[in-house]
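Heads up, one of the protein chains got dropped from this complex, but the rest are sitting where they should.
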Amino acid sequence: MDDGRPIFLQVAEQIENEVIEGSMPEGAQVPSINALAAFHRINPATALKGVTMLVDTGVLYKQRGIGMFVAAGARERLMAARRDNFRAEYIRPLLNEAAKLGINPVQLSDLIGKELQQ
Amino acid sequence: MSTTVEVSHLTKRFRGVTAVDDVSFTLQEGAIHGLLGRNGAGKTTLMQLLTGQEFATSGEISVLGSSPVENAAVLRNVCFIKESQKYPEDFKVKHVLKSAPWFFANWSQDFADSLVKDFDLPLDRKVKKLSRGQLSAVGVIVGLASRAPLTFFDEPYLGLDAVARHTFYDRLLADYAEHPRTVVLSTHLIDEVSNLLERVLVIDRGRILMDDTADALRATAVTVVGQHAGVEEFARNREVLARESIGGIASVTIAGLTDTERSQATAAGLELSPVSLQQLIVRRTGPMDATTEHTKENVA
Partner (left out) sequence: MRTLDTADVTTTVTPTSLPRRVRAMVRLHLANPMTPIYMPLMILSFIFVANYAIWQLVASAGNGDAVGNMNNGGVGFVVIYMMVIAVQTMNSTFPFAMGYGVTRRDFYLGSAAFFVLLAVGYAALLAVLGVVERATDGWGMGAQFFAPLFVGDIGGHGWFYLHLTLLLFFFFLGASTAGVYVRWRANGMYVFFGSLVVAVIATIWLIIQTDSGDAIVDFVTDAGLFGMLTWSLVVSAALSLVGYRLIRRATPRA
């Protein structure tokens, strides 16, 4: 857990990553709040906050008395949201750094091409 | 949100020293609270007041609905493990564990036994012969196994090494998850416990400095790093908590940046780095000197 953003966000993000990567498919049960809290060594209230956020954004749904499950279409929705942020979160910093190092756009495309061939 | 403890304008003076100065706050039922502050800030005195062990000079305290002073019905729900707890002469560890259940209705012998194993505590040794770490372990075990609805830990784990401390945090979290209760943890090892805490109360020189959720507090400050000129330009007219520089680089900790302001900083080529709870509290409660712009007016 890094100090960066609120911990509940980090918990939510970790679950989101697992959904995107496919290790938590549609309908899969998410670990209980207590299990999450114990694993991350955080207060259960914080874990609850993260999970509640995912329920609110439609990534998870709650089944009373049983637990939390990955909602249908969650993966697609998350991918779409991430794609929207991709430009701001990855492209912009990449361009900034390239500019700082004096790499022009042509050289940048070159590098990307080379890397893709690997 | 219901409250277990309500404090209003509480003051405690000892022969000219004001240990607790016009303090008001509430404790949320079933939450883990951190009572953070430097040594001598008033943490222990405050907890002694809340548990009826000290008498207030003025102000009001309500624990579970009534004053805790000489109130057996309220105090039965309270467990207060002090850092410097005294034990009866010639008591052995086993006597402490044998007598605790007579006073704490929720005592769990199973939990106590497993904790004794975790901390490797010699049951047959006299308490006065225990090492510092073992003495702390006794306090920790009683505090945890009591499962009292309102449990205070006053830096009881200071004598414990890092491994034992993390065992304590783990056991606390796990048992708290199964049996939620109101917990107040006082410490100056802030970063170690910051993930355990739901609410944070910072006390400095007898006054409450901060009273909020841990997440909210962490968001109240950011460190901006970059070239001198750019950083100073950005920091102008903002509340500065700390300032450092080396070579041409300056690092300034600023209070309360909005998201737009953060983007502005990054756009200006400045780097933003988070401020941990410990750094935040150290900045806010540290000594006042020329290099920090920490003045009384900055204190909330």
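Each chain carries a letter (A and B) given by its place in the written order, and its residues are counted from 1.
Following the convention adopted for this analysis, a residue touches a chain if its C-beta (ideal position, glycine included) is under 8 Å from a C-beta of that chain, and two chains touch if they have at least 3 such contacts.
Here the structure is a predicted model, which is why all the values come from computation and not from measurement.
When you scan B:D161, B:E178 or B:E244 for touch with the missing chain, the hit is B:E178.
Considering the whole complex, the residue from B:I81, B:A145, B:L160 or B:I281 that touches the absent chain is B:I81. Counting over the whole complex, chain B has residues 1, 29-30, 48, 51-55, 64, 70-73, 75-82, 84-92, 95, 98-100, 102-106, 147-149, 177-182 touching the chain that is not drawn.
The criterion applied here is as follows: only the chains that are shown with their structure count from here on.
Centroids of chain A and chain B (each the mean of its C-alpha atoms) stand 32 Å apart. Across the complex, chain B meets chain A through its residues 31-32, 169-170, 173-174, 176-178, 180, 195-198, 214-215, 218-219, 274-276. Per the touch definition, chain A reaches chain B in the complex via residues 1-8, 33-34, 37-38, 40-46.
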